[in-house]
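In this view, the complex is presented without one of its protein chains, the others remaining in place.
Now for chain A:
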Amino acid sequence: MPTASVFDLDRAWDLHPQVSVRPEPFGALLYHFGTRRLSFLKDRGLLSVVQALATAPTARAACRAVGVGEDDMLRYTRALAVLARSHMLTERHPDP
């Protein structure tokens, strides 16, 4: 089980460029063309968070922007940690 500690909510994250997203009624499918892995997002809220990462300064800001409350933050952090560990998400570094 991933822990929230392996994912830094206070850093900027983005979808890996080799990942495609397909929204589904249950949430979404993510496919990574490099690792050939599929991730099933079983919650539309998590899809919203993932989509918000591109424009949010941090993952925490992305969660808050789509209405994730403090009570749910740990669940979403764990899910984001899973995506980061499988390279669906990549840390976004500021331009030099």
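Please note the rule applied: contacts are C-beta pairs under 8 Å (C-beta built on N, C-alpha and C of every residue); 3 or more make two chains touch, one makes a residue touch a chain; residues count from 1.
To be clear about the criterion, contacts and distances are computed from a predicted model.
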{"item": "The complex's invisible chain, by UniProt name, from \"Tat (Twin-arginine translocation) pathway signal sequence\", \"Radical SAM core domain-containing protein\", \"ABC transporter ATP-binding protein\" or \"Mycofactocin MftA\"", "value": "\"Mycofactocin MftA\""}
{"item": "Contact footprint on chain A, counting only the chain that is left out", "value": "1-2, 20, 22, 29, 31, 33, 35-43, 46, 75-76, 78-79, 82-83, 86"}
